[in-house]
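All protein chains but one are shown at their positions in the complex.
Right after this comes chain A.
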Amino acid sequence: MRRFRLSRYLTLALLATSIQFGGLGFAYADQTILNVSYDPTRELYKDFNAAFSAKWKADNGETVTIKTSHGGSGKQARSVIDGLDADVVTLALEADIDAIAKETGKIPADWKGRLKNNSAPYTSTIVFLVRKGNPKGVKDWDDLVRDDIQVITPNPKTSGGARWNFLAAWAYGRAANNGDDAKALDYVTKLFKHVPVLDTGARGATTTFVQRGLGDVLLAWENEAYLSLLELGPDSFDIVTPSISIKAEPPVALVDGNVDAKGTRKVAEAYLDYLYSDEGQKIAAKHFYRPFRPEVADPKDIQRFTDVKLVTIDDFGGWKEAQPKYFGDGGVFDQLYKPGQ
């Protein structure tokens, strides 16, 4: 009989462990939605989620828990495609949401028109982060190709942020040469000769510049640049806003396929709408994103943003055209960037 008892105990013990632990993290009393986002939005959504929960509780008496996942924008899109059941996605690039729409059909192809401002409740732009006191006197894009300057930017092949950097530089090259794309190519080619190392992601590039002390200028998202000042102390770096840059529009979208399966459509829609509300816009501005409606945000927050001439992705024919042309295999970037030259 020993055999029976032994195996029974074993089964019981395994069952007990799985019951005891298996329920952890899954037992939500009220509604839970999952926001799958990209790297630098953590602080923004931490604040925003708390505000939205409070609002939802006040209006409907229900408790809503918002879970978040952060990572590289392309990687996050891949996870949603593979089955991560996001209720909403708030990513860095339109192309990433397009990919989810195309691969899974869980988002309709016309998602971009469903919310205001091309589904971008907040925008950002590309600025320069320089060492405190700007010892090399960097003021604008033309300074970046000086002999004594090294520029840090991640690899546009792998990083969404780096693509904005690349296009912002191109926009300057164009503007400085009366719209001549051949001269813009010259400028960008020269610029990348001043890049000693290409990290794969924006945070990696920031670490290279900040922790390892490499380079004189970091090309960064405006919100990332302000965040690193806040986190690492304003006494080590300065932000320089160039004469021209690009308007980066990180879009948001409802994942219809998932909210309908989970029955969370109402709260997920309200969540995205709340991003456009006065309160949502205030929180975005507080976290260094340029809000869609600056007039409702705290004027003190808005003052931090320097006026800058902004081109948009439409000046490059939209992402559908720009992505393969500049960053596809054998595209412009592949041709101009030859390591070690």
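As a working rule, a contact is a pair of C-beta atoms (placed from the backbone, for glycine too) under 8 Å apart; a residue touches a chain by one contact, two chains touch by 3 or more; residues count from 1.
The rule we apply is simple: contacts and distances are computed from a predicted model.
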Choices "Coenzyme F420-reducing hydrogenase, delta subunit", "Dihydroorotate dehydrogenase", "Sulfate transport system permease protein CysW" or "ATP-binding cassette domain-containing protein" - which one is the UniProt name of the chain not shown: "Sulfate transport system permease protein CysW"
Contacting the left-out chain in the complete assembly, out of A:S79, A:N177 or A:S277: A:S79
Identified contact with the non-displayed chain, of A:D30, A:D181, A:E231 or A:D278: A:E231
Which of A:T104, A:N134 or A:N177 contacts the chain that the document leaves out: A:T104
Where the unshown chain meets chain A, residue by residue: 2-3, 6, 14, 17-18, 21-22, 24-26, 34, 39, 42, 67-71, 79, 81-85, 104, 203, 227-228, 231-232, 261
